[in-house]
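Would you mind keeping the following structure in view while I ask a few things?
For this view, one protein chain was removed and the others were kept in their places.
Our next item is subunit A:
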């Protein structure tokens, strides 16, 4: 008891002493740096998915353009408007919002504040909003390459995929992947099967209905492997890590990562990660900041990340590089060129 009183007394005395020293450090008027300000959705800033990737882009702007990067995390829907308002008050030069959940709040506040500049990640408006740059991704182009690769690598003749929810930003991965497999079949006369997705009816695919339940990822992985799939692409954010764990346990299958290069972001599974279908939301976010810096920011437009502009891409094979036949590698390089040149149209492959 006495000790506690003593402790409290010390705290009080210290606070008096320290408050005397205080003014020296507080008044540092920072030079007028430009500000990039990100509002996350309820996933939070380190969701290992689009919030985190977009934030990497904001940090790039901090490093390379000398901007100041700030973020506010949203805990609930009501926070979206509140957080964007806080950034409008901060007079941010670019407000970045992440994901379709922020679509309504971003639109409403962008329209109410026509002089502020906005960019929304992984979403676009139709019709466009005058001061918002949408960032969307032709993820199917990169997933197509992954599907082709998987079809060339499978030993069982079956590959698998599943999604978090049946929403366009998820199914576009599965769609491209499936078309890649079909294209391989057409060229080589093989009959590789895709489990977990149906081109004709996306809703019939496999979905975990969760973006955070890794146990489900594990279960789905086991089911797919039981059905004979030996390469699996989980499109459900961190849920896929559960799948990776299941694959690692069995030891006779491989996974394909999504969003970022899983060799780097999930190093535990480096040995079973064949490649990753990457969405460079950091690059697109940074580019929008750069356009504000050069004065070329053009609201009401969409930035589309494609293979051609490096907005989407296939990660290196890393540890499995030696396992991928050289011929298959060069075919994929050629495919990439053909897609960029428009020689191959994904929609034509059924």
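Definition applied: contacts are C-beta pairs under 8 Å (C-beta built on N, C-alpha and C of every residue); 3 or more make two chains touch, one makes a residue touch a chain; residues count from 1.
Simple rule for what comes next: contacts and distances are computed from a predicted model.
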| item | value |
| --- | --- |
| Omitted chain (choose from "Nucleoside ABC transporter membrane protein", "Sigma-70 family RNA polymerase sigma factor", "Glutamyl-tRNA(Gln) amidotransferase subunit A" or "Cytochrome c biogenesis protein CcsB") - UniProt protein name | "Nucleoside ABC transporter membrane protein" |
| Contact footprint on subunit A, counting only the chain that is left out | 1, 4, 11, 14-15, 18-19, 21-22, 24-26, 41-42, 70, 72-79, 81-83, 85-86, 88-90, 100-101, 103-104, 112, 165-168, 203, 209 |
